[in-house]
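A protein chain is absent from this complex, but the other protein chains hold their places.
Now for chain A:
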């Protein structure tokens, strides 16, 4: 079966971001960008499904500026077969992204779509679920185990109190949680080979999707800083402070 994986280019998770002085957003100039960690897990899962003989083709898609081709090449080096860039220079909300992905799903007709559970920049956790609604497919969010069996996929999900397993009819949408797998690294020969794999570029207009949004960001601020704390010398002093100064125990 064909698997579609959506990936996003985001600021690297190790970078401590700074809010711009004019409060218009965070400063992303000259900051290291990478594939969103949850998307790496999604690519890895698709590659493992192919290695098991379950998946026959892996198509990776991203929506973003031209520079997002880097992340597509990374996914190709990890084992995806071909890539699609939906070129858009605006910052899109999840609903617009889901609509664009729906158009790609309509065209590609995958049996399984794998996304990360959330992007570490917007922290929305929406796109996979929205794509589920738009396509009418079942959704297995926060997956820590994915097993394809016939025309169904069993997904074990991380929920607040533990784990839950659901059986979804294919085609279905799966969003990855951290413990689904440990992504591999791309080898140098594979990085070289990835440069020759096909990468198509399309525009939202060509897909017939409007990316207008009903939500706008008025300002972005730094969070309130915590007051500098003190170092105590002993457990006795710590307990004394907690009891008499902070009054929390």
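As a working rule, a residue touches a chain if its C-beta (ideal position, glycine included) is under 8 Å from a C-beta of that chain, and two chains touch if they have at least 3 such contacts; residues count from 1.
The rule is simple: contacts and distances are computed from a predicted model.
One subunit of the complex is not drawn; among "Electron transfer flavoprotein subunit alpha", "Conserved membrane protein", "Transcription attenuation protein MtrB" or "Na+/H+ antiporter subunit A", its UniProt record names it "Electron transfer flavoprotein subunit alpha".
For the chain missing from the display, the contacting residue among A:62, A:88, A:141 or A:181 is A:141, taking the whole complex into account. Screening A:192, A:206 or A:242 against the full complex identifies A:242 as the residue touching the chain left out.
Within the full complex, the residue among A:4, A:112 or A:168 touching the omitted chain is A:168. For chain A, the residues touching the absent chain in the complete assembly are 11, 13-14, 16-17, 19, 26, 93-95, 98, 117-118, 120-134, 136-139, 141-142, 144, 154, 157-169, 177-179, 213-223, 226-227, 229-236, 238-239, 241-242, 246, 248-249.
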